[in-house]
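Right, I'll just put the structure down here and ask away after.
Just one protein chain is left out here, and the rest sit where they should.
Here is subunit A:
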Amino acid sequence: MDLSKVKDDRKLEICRWYYKGGWAFLPFLWAVNFVWFYKDAFQRPPFEEQKQIRGYVIFSGIGALIWSIALTTWIIIFQKYRVEWGSVGDELTFLIPSGSL
């Protein structure tokens, strides 16, 4: 979809959907929402739906940021300590690496 050809009220609707969808443990939707609507929220001249879009974009951005920090932290901890955790580490592993611990 080419967002530049979409009308502003439709944009608000899409932005709201992406924002809501993100709550279903889908941080990637928030990240996409933030990138897609960043220009509409902050760089375009004011229009009617801009305030609402801006709100959703800010929330989506913050949500995505928190998620990415949390995920990065967990991934680092998991990769670093998985072997040390022994069988617990293995149980948390989806694809067990063949031939290594």
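To be clear about the criterion, a residue touches a chain if its C-beta (ideal position, glycine included) is under 8 Å from a C-beta of that chain, and two chains touch if they have at least 3 such contacts; residues count from 1.
Basically, contacts and distances are computed from a predicted model.
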{"item": "Chain not displayed: protein name in its UniProt record (\"Large ribosomal subunit protein uL30m\", \"VMA21-like domain-containing protein\", \"AP complex subunit sigma\" or \"Nicastrin\")", "value": "\"Nicastrin\""}
{"item": "Hidden partner interface residues of subunit A, rising order", "value": "86-87, 90-91, 94-96, 98-101"}
